[in-house]
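Have a look at the structure below, then the notes.
In this view, the complex is presented without one of its protein chains, the others remaining in place.
Here the chain labels run A, B and C in written order, and each chain numbers its own residues starting at 1.
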Amino acid sequence: MPDKAHSAPQAGPLLDEDQSRAIEEARARTSETRRSISEDLEEILFQPLPVLDHGFVRVIDYMGDDAAIVQAARVSYGRGTRKVSEDRGLIRYLMRHRHTTPFEMCEIKYHVKLPIFVARQWIRHRTANVNEYSGRYSVMDREFYIPAPEHLAAQSSSNRQGRGDVLEGEEAAEVLEILKQDSRKAYADYEKILNETEDGEPLDENRQGLARELARMNLPVNFYTQWYWKVDLHNLLHFLSLRADPHAQYEIRAYAEVMLDTVKRWTPLAYEAFTDYVMGGTHISKQGLDILRRMLDGEQVTQETSGLSPREWRELMASLGR
Amino acid sequence: MPDKAHSAPQAGPLLDEDQSRAIEEARARTSETRRSISEDLEEILFQPLPVLDHGFVRVIDYMGDDAAIVQAARVSYGRGTRKVSEDRGLIRYLMRHRHTTPFEMCEIKYHVKLPIFVARQWIRHRTANVNEYSGRYSVMDREFYIPAPEHLAAQSSSNRQGRGDVLEGEEAAEVLEILKQDSRKAYADYEKILNETEDGEPLDENRQGLARELARMNLPVNFYTQWYWKVDLHNLLHFLSLRADPHAQYEIRAYAEVMLDTVKRWTPLAYEAFTDYVMGGTHISKQGLDILRRMLDGEQVTQETSGLSPREWRELMASLGR
Amino acid sequence: MPDKAHSAPQAGPLLDEDQSRAIEEARARTSETRRSISEDLEEILFQPLPVLDHGFVRVIDYMGDDAAIVQAARVSYGRGTRKVSEDRGLIRYLMRHRHTTPFEMCEIKYHVKLPIFVARQWIRHRTANVNEYSGRYSVMDREFYIPAPEHLAAQSSSNRQGRGDVLEGEEAAEVLEILKQDSRKAYADYEKILNETEDGEPLDENRQGLARELARMNLPVNFYTQWYWKVDLHNLLHFLSLRADPHAQYEIRAYAEVMLDTVKRWTPLAYEAFTDYVMGGTHISKQGLDILRRMLDGEQVTQETSGLSPREWRELMASLGR
Partner (left out) sequence: MPDKAHSAPQAGPLLDEDQSRAIEEARARTSETRRSISEDLEEILFQPLPVLDHGFVRVIDYMGDDAAIVQAARVSYGRGTRKVSEDRGLIRYLMRHRHTTPFEMCEIKYHVKLPIFVARQWIRHRTANVNEYSGRYSVMDREFYIPAPEHLAAQSSSNRQGRGDVLEGEEAAEVLEILKQDSRKAYADYEKILNETEDGEPLDENRQGLARELARMNLPVNFYTQWYWKVDLHNLLHFLSLRADPHAQYEIRAYAEVMLDTVKRWTPLAYEAFTDYVMGGTHISKQGLDILRRMLDGEQVTQETSGLSPREWRELMASLGR
């Protein structure tokens, strides 16, 4: 299911034995419900979908499906759906005209394992519920993110907030080595000042160890954290429109793309409408519309005669595939 | 299930035949799911729980149960629950110490039919999702709220925002008559200016009729509207703590009390903790604590020696049952 | 300042003497501040800008200006602005690329008087703060909205949620008469069941009067209410993009257009960018972009060969002015 491109080879297994067993037990249990279900999503429920080198996305729970969008839009007494083609038409209409409230009637809950620096971008989306693993209360895992060689990008020279060419050869090797060494050292020192191992064993019986809430300050932001994250479909799509965008940092995009696949399983009609009207579309400015009209009237418009800045002109031409 | 006190005798049936059939069909269909379920809530799923004279609350969907609160608090790989007594203890601890995020991991969706003036109080709670029946798009129903005689209260003379004695005799009869007459007249005139009946039949083929979005302005706020309302458990409990409170207007309290019963079915442990720590408890101010300490030390404190205003003193004594 | 088209001739003065005096006193007082100010907005501070027949919008307070957007985007120690042209460029860049957080750093507070049915649409925007006049606590004003004759529209025959031709002649006169009569009757009966006049005088000393929170249920939704409404610039622009849109109901659009003028005074650079990139622009779908590319390549595309539904085709052509 997850985009292969984002599934870096794992240094080790994604889960330990206890975790795998807990997930298998949860998957084995089923119940009868009167609620609407989404069969394709049930299929992968609880399973970890790998992202980056140690991360994952797991769908833990959900509420509603495509029919629930239609049902809410119609404020129905029963299921509220008619023929598939009518439901599809209504969902596309709602998406096209920004009638967002029916999409808020579906809810999904994920368990995500992700580097702290990705978590810091993610949490900027406020219309969601979060329960994060607590480094005040528990010892942090010894797991950190090291980019795969093909993602080891240099600073872009044209875009201050972007990536340029991939580093290669000696420079790449040196960078990877520094990242690994520093992460290992940081964790070893974390255990030392905690006076405790990852498994909670004391290192030196005669010492106390620094409080967990303080010791964690030694860990870099490439260490993994995890959280439960719950969001409604409208706000999830908004998140994905920004984070699955090519301008987003690669590491969060890797999560967004795996999540897009879960939306496709969950609410395929909403997913299709989102793909057509939001992700695949573009916004054209007032000036851009004027230029389009001139071009359609046969005028040869250039950047110079367009009135747009070189940058905006490039952006407009790119969206028109020219 | 709903509090009998709030189930006023219905003027007619709560639902028409189509609505009843749609609900029965929805209730008859069940599916297998890997999600956790709440059996007591499944039992009443989709059923209208009557409130006031024509209103109802229906649970349409839900996500999570008591175990989901525990699971999120522990950021678990599996179900995350242990012994019932441990789960109960954790839920009570979370409630007592205002660790609210795990309660946000449960979500519920209601279909509610309610007078417009109740809807206007309700909507002030912003952390929820809403889809309301549209009076721009559809003809409004001919249903309006008339208080039961025992709720026909006079203005309180001591509290500008409250009710006093129940009106009786001739005055009560006159008030009820005015309310009914004006509502009937308003609806009849609504149909006349719409040039359309409740069922969508034109009244006069040679006329156009005022736009629905304008004609509805003639209807008083005791007319019923309906909406789908979706909220997480934490925000639902906050809503209920304010709206099931004796200071809330009776009409919205009637809804809140029926919804409290649905919470009891859905997440009984969270409900119990909420009852013990929030609804049944009270907040004591700094000055109040000082007075309590003096009283426990044996001092006879009076309002005069308390330093509190008469009103705050009364409130404090009331919460202590004195 | 307010759009003349929306300033219906007032039946009487917009404010009573006490209100006018209170506003004049507030306007007369000035203080020294270190905060950034917006001179053009200061000019109209506290003044009622008329909307519909008895409504208004008043700017009560604000925080930040165009420079505050720049300052936040740069996380500056000082004012953070450079040359006007650079600031303008940055603001346009932020608007174009949906970097919305810097626009949230400006805040504005309005006092609005508006019909209840408009308030009900307005309140659907949840990311704002609201304090509404309380009909539980105080007697409601005897003011209700009657559409000006040129806004007395018939139901659209093509769009279930829209207006068609303006009603004329006898039908228009009858509709207006019904609306006025019913509103007057509703208020007179409101006073009667309250046993109190608009000015708080008892009607019959021997009666109690129904509680205010109940009596108000007799008033139709064209009665005016009022509130303080506070919102950040980003969410205000989002509100305006939906409510100043031609698809919005005329009555709320009248408010949105007056508020657009206040934004122009407050943050002229953000206003300009909003006008160019949001209000004046359009969203083109994936299919729409494909069609545009074919047209720019010289193909004669028709609705039939476009693959779009007739409705989507019309919408696309309209946005291209064809």
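In the analysis below, a contact is a pair of C-beta atoms (placed from the backbone, for glycine too) under 8 Å apart; a residue touches a chain by one contact, two chains touch by 3 or more.
The structure displayed is predicted, hence computed values, not measured ones.
Per the touch definition above, the residue from A:73, A:114, A:130 or A:308 contacting the chain not shown is A:130.
If you put the missing chain back, the residues of chain C touching it would be 15, 18-19, 21-23, 25-27, 29-37, 42, 45-46, 60-64, 68, 71-73, 75-79, 101-102, 104-105, 107, 109, 111, 129-133, 226-228, 230, 232. Contact residues of chain A toward the unshown chain are 115-117, 119-120, 123-124, 126-127, 130, 134-138, 145, 147, 152-156, 160-165, 167, 171, 174-175, 178-179, 182, 185-186, 189, 192-194, 207-214, 216-222, 249.
In the full complex, chain B touches the hidden chain at residues 96-98, 101, 124, 242, 247, 275-277, 279-289, 292-293, 295-296, 312, 319-322.
Here is the rule we use: only the chains that are shown with their structure count from here on.
For the touching copies chain B and chain C, the fraction of interface residue numbers used by both exceeds half; the interface is of the same-residue type.
Taking each chain's centre as the mean of its C-alpha atoms, chain A lies 35 Å from chain C.
Look at where the CA atoms of chain B average out and do the same for chain C: the two points lie 29 Å apart. Shared interface positions of chain A, defined as residues touching 2 or more other chains, are 101.
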